[in-house]
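I'd like to ask you about the structure that follows.
What you see is part of a larger complex, with each chain still in position.
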Amino acid sequence: MPAVDTGSTAWMLVSTALVLFMTPGLALFYAGMVRSRNVLSSTMHSLFAMGLVSVIWAAIGYTLAFGGDHGGVIGGLSHLGLDGVVGAVTGTGPSAIPTSVFAMYQGMFAIITVGLISGAVAERMKFKAFVAFAALWSLLVYSPLAHWVWGGGWLQKLGALDFAGGTVVHIASAAAALAAALMLGKRKGYGTEELRPHNVPMSVLGAGILWFGWFGFNAGSALGSGQLAGSAFLATNLSAAAGMLAWTAAEVLTGRKPTVLGAASGAVAGLVGITPAAGFVGPMPALAIGAITGCLCYFGLRLKSRFGFDDALDVVGVHGVGGATGAILTGVFASVTVNSAGANGLLFGGGLALLGKQLVGVGATIAFSLIASAIILKCIDLTIGLRVDEESEATGLDVAEHAETGYEF
Amino acid sequence: MKKIEAVIKPHKLDEVKEALQALGISGMTVYEVKGFGRQKGHTEVYRGNEYTVDFVPKTKIEIVVDDDLAPKVEQAIVDAARTDRIGDGKVFTFDCEGAVRIRTGERGSEAL
């Protein structure tokens, strides 16, 4: 067994920890935006994903994604129960890291992707139904997608680029969120009552943790320490920053006040946008990606009320719009001078080739996740039922579903 | 003048407010309270220990109005706040001897 590189291993250990930490960050980000009587219910979605998806991933999800390949569609069962993972090595030379670290790192992505979806179902989904959905979705949708893009599957073979999960994580979760929002129906009072955030500082703290953790998410996707991790890190920070400025500027230019939740949301949009591109683009393109994503997400959300569904915490508007924008812009701004394993985008002499592949990736991910999610949700609706009863919704899900109260000052 | 105090279910506040505005009521004062009554509380669980929480969140509304409006206000609240489920709350009426608007010093009905 070859030796691992201690430096790359150190960075990947840290990156894994950082991505795990994003999930409590996400819990705060989301939970601050619901009403106080649902604060725990929202928190629980992300929190429970940390337990549930970790176990599913170890048992079978990992091997479905990374255990060999069957026709470009799905992995094999060679690493069932993480068999053969401890002691093995992934990568070579300065990027040789323990396979145990690689497996856990990838598992953290599976966790947060499920957590992201929960924003759409906030304040009305039965917890039991959410658990069933999370388990099934993680196995039936996430693992195949991860295989397609990173595990040697057809999108990877095609040459579609997704550095850190623009499609697998963000677009996939947004498509699932859309299906869920449509099937669950609107929250009582949506459109008539004020469904305002109960704790904006909590959401800002969550956004801060997300930004921090996203360095592990994106720069960790270099799967080692070195120049590539460095440039991905830089691109990530600049896109987040530009996303924030763009959102705030858009607010002010459309005659509104610069909001704090807006600034935080713009940063998250910028982070989502740069995710597929982080390891393929230089600093100025990263600024452009952040700025464009921030703007598009802002204007997307302003249209929200025109749509007939209640995507409570804007998973579609931020992760869907942002993820798709980023994936497409990767086809514009990618450059092999940044990453020789990548490709050149439209602006760097690559013509439309990469852009086309990116569009295939986006389209395939949306289609697969949307349909599969809808089927899973329908099955749950017919058995467990998706939505809490009216009384529980009025009382709040914290008491009704979890027998707890968030605050008792 | 009369003072009407109503204890209602929190999610009914918007409807009650609209009903009162429809009556031409231009002011009211609102706060969160905990109610104890026929509506039973709920059970909470913390690390394996069960607690019965007797108090239920309610919203209290206070409106001072002229005598003749009082019955209408009372009725409007009853109609708007009703869900026919236990715990809908109460409306109480009291006599109010005086009112002053701080800004202008107006008194009595003028102050409302």
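Lettered A and B in written order, each chain numbered from 1.
Basically, a contact is a pair of C-beta atoms (placed from the backbone, for glycine too) under 8 Å apart; a residue touches a chain by one contact, two chains touch by 3 or more.
Not measured: the values here are computed from a predicted model.
The complete complex stored in this file has its protein chains present as A x3, B x3.
Heads up, the rule we're going with is that only the chains that are shown with their structure count from here on.
Chain A and chain B have Cα centroids lying 44 Å from one another. Across the interface of their complex, chain A is touched by residues 9, 11, 14, 42-46, 53, 85 of chain B. Of all residues in chain A, those touching chain B in their complex are 189, 192-193, 391, 394-395, 399, 403-405.
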